[in-house]
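Complex shown without one protein chain; remaining protein chains in place.
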Amino acid sequence: MVWIIEWDTPTYGHIKAVKRVMYQGRSKYQEIWLVETYEFGKLLLLDGKSQSSEHDEFVYHEALVHPAMLLHPRPQRVLILGGGEGATLREVLKHRSVEEVVMVDIDEDVVKVSRELWGELSAGAFEDPRVRLIIGDALDYIFGSPGKFDVIIADLSDPLEAGPAYKLYTLETYRRIAELLDGGVFVTQAASPTNTPQTHAIIYNTARSAFRFAAYYHAFMNSFSGMWGFVIASNELDPRGMRAEEAERRLRERGVATRFYDAAAHLHMFSVPRHLRELIERERRVSTMSSPAYMPA
Amino acid sequence: MVWIIEWDTPTYGHIKAVKRVMYQGRSKYQEIWLVETYEFGKLLLLDGKSQSSEHDEFVYHEALVHPAMLLHPRPQRVLILGGGEGATLREVLKHRSVEEVVMVDIDEDVVKVSRELWGELSAGAFEDPRVRLIIGDALDYIFGSPGKFDVIIADLSDPLEAGPAYKLYTLETYRRIAELLDGGVFVTQAASPTNTPQTHAIIYNTARSAFRFAAYYHAFMNSFSGMWGFVIASNELDPRGMRAEEAERRLRERGVATRFYDAAAHLHMFSVPRHLRELIERERRVSTMSSPAYMPA
Amino acid sequence: MVWIIEWDTPTYGHIKAVKRVMYQGRSKYQEIWLVETYEFGKLLLLDGKSQSSEHDEFVYHEALVHPAMLLHPRPQRVLILGGGEGATLREVLKHRSVEEVVMVDIDEDVVKVSRELWGELSAGAFEDPRVRLIIGDALDYIFGSPGKFDVIIADLSDPLEAGPAYKLYTLETYRRIAELLDGGVFVTQAASPTNTPQTHAIIYNTARSAFRFAAYYHAFMNSFSGMWGFVIASNELDPRGMRAEEAERRLRERGVATRFYDAAAHLHMFSVPRHLRELIERERRVSTMSSPAYMPA
Partner (left out) sequence: MVWIIEWDTPTYGHIKAVKRVMYQGRSKYQEIWLVETYEFGKLLLLDGKSQSSEHDEFVYHEALVHPAMLLHPRPQRVLILGGGEGATLREVLKHRSVEEVVMVDIDEDVVKVSRELWGELSAGAFEDPRVRLIIGDALDYIFGSPGKFDVIIADLSDPLEAGPAYKLYTLETYRRIAELLDGGVFVTQAASPTNTPQTHAIIYNTARSAFRFAAYYHAFMNSFSGMWGFVIASNELDPRGMRAEEAERRLRERGVATRFYDAAAHLHMFSVPRHLRELIERERRVSTMSSPAYMPA
């Protein structure tokens, strides 16, 4: 039998049987596998790390997208950094108010494999006329002249030392994002608060240093065998100030259909148990271009 | 290197390196291992299933004990079914109002190994004069004449077909527990809502059939690589009616120190995201003595 | 990382990392994987069992083919049962005396995958004008009217209860093979004498019951993590009577180039240490159509 083993640390890992290999190849940037598993259905792996599973990708993508989109009273122009699978795009487009989404991903092959071999992930989003897909470096894009955005969503790989993504988690980047937002909302995937709490906390600290308001929140991802963290920030809108019922009301107003996210999910994610709050708040580091913080490999 | 592999299903498992074996033996009822791991510290396994880890046993035991204890305005007499490690007992005794705790566990060896080799688990609880420890069958005990209790806590192994515990998850047992409670509060560990949602849902359905009020709630257990479920029920007190702030207020009043549980943890646990609610509420089965529901092995 | 785990028993297995998946699909008969590994190079698996690795397939195929071919003074007409990869064919064709080889394999896809994606395995053998490839059931073929052969080689999957191959390991089949040979030589792969000694011994016993002479011999296969067994038999030629030097002399005469097989390899394979001889000779069962012996799965 063929298995995927993912290690959280050298002494703790998770093992999943593979039913079928749908794609395996090396892009310019990373090793891409698309497999079918027994428990999680289709599973996309980049450099051996699970990214999205059929079983619960909706949890991750709804958790990433909706709190930020709903915190903004009327998001029209949205920027997605990364997000190659197209599922973040799919969730953004559900919000009626959206007029334009720019998505910048460096790896054309991830977009292609997802679009062609696992169409439900993007569910037609790439064909939506409101979408502009740019294959390129997100860092170059935001430090260019991209104009203003209401919401910016970072759906990037983890800030590993070996990878190119870590610069997108620094104070300088977050300050530039704040400029592009002009009071709008930023959200980023922020590593696992249970497996790599330091990394999660540093992303939060960095966002807190760049924005007036910042908050972390967590959702359980079965295919990642742990809680997953997100950080949301803004210079005008306090994410802790939005009540769950208000979020759900806006969701309905905008005609957004969800499977995971609702008022209860919102409360669940933003109500972080004591020991995790303490663990996060004990960390004091901020990631900067000159002294970046990497996730332990 | 020596490893523990735990399988959620035949095609999905978790692997942890073992630093040291502190105890290994077979009791009359089960295989007992107490090991030291790298990520989770000490780890107790019964029949190859993780029960408690140094790293996060407090999450499980606080989640199991405090919502039920706090729902009751003044718990004096408490019954624990199972709970051999002594950590459930430790949490119960933190509540100042408690005058007597009866604990009934079938396996003397689990109590002994935990008490002697991992003293922090019970933290002296077995020496507390309020405690009466009975080594015996919990079913016999509750169908005998044990008197009335304010809170009954089921800290039992899962309802496997092979094991003896499944009878303690049936409608008949829950009805008897309701009699013994006389308006008090029952809580039980209730399997994983993410790994074995049917089992979790059946425990909830069974409690709902035996009690006027019942609710499920969930906490993330890193050492179980998933969310863990609990079911709380009562004929007089509605667990969904207790506000998180009120729970935390009572906690402080009673002088209970916690690491995990507080108002935010309470909200987190009782706010169950939509897809999990739907998954649980789709299940209609109830477990009875004549037609018991087993957890898939 | 992606891994292949092969279990010899439920409590003993071998784990190999996969670098690349070259083919994965289900034929009419079995699951076929062709992968690239780190230690063993290309590796073909049928129903999850390693069949041939780039690293040491020559050991298996030379061990299977040459002792039988060399025992016969002048093999002209040869029959291969199974052997879909084409490597057994490749070795047979090295013998100058060979005029015709019939190969009967049930699974066209194995032939195709091997031929197209791993050409070195057959090394052009399928294009040799002396070869007749029949896609079909080997049992039907030999119980038809195939004519006489000098050497018959069974390169089949193991006699598993689930699979179709077990009938080809029975006394009735071996008697029919003896008829078709008319004094020639039969050889069959015969499972691992170290991992499944009973199965190996039963194949030997069955051959011994059908032929006047029979012998077992063993070669170490690194990719199978154990010794591998073969059984050679004939009604006229005693395999134990051929001296290693004579075998090597014939090899040279016929212009056969080898990497593994020579006089030393011959002696190595036919000199079976005492405890293995005793283990094999303790087994008394013979496999028959009415009471077939299966390999433990």
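For clarity, chains are labelled A, B and C in written order, and residue numbers in each chain start from 1.
Assume a contact is a pair of C-beta atoms (placed from the backbone, for glycine too) under 8 Å apart; a residue touches a chain by one contact, two chains touch by 3 or more.
All of these numbers come straight from a predicted model, not from anything done at the bench.
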Using the contact definition given at the top, list the shown chains touched by the missing chain. B, C
Given that one chain is not shown, which residue among C:L45, C:M103, C:I202 or C:M227 touches it? C:M227
On subunit C, what residues meet the omitted chain? 5, 8-17, 37-40, 58-59, 194-195, 219-220, 222, 225-227, 244, 258-262, 264-268, 271-275, 277
On subunit B, what residues meet the omitted chain? 1-5, 18, 20-21, 24, 33, 35, 48
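The criterion applied here is as follows: only the chains that are shown with their structure count from here on.
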Rounded to the nearest Å, the gap separating the Cα centres of subunit A and subunit B is 34
Using mean CA coordinates as chain centres, what's the subunit A-subunit C distance in Å? 53
Between subunit B and subunit C, what's the gap in Å when you average each chain's C-alpha atoms? 56
Where subunit A touches two or more other chains simultaneously, the residues are 5
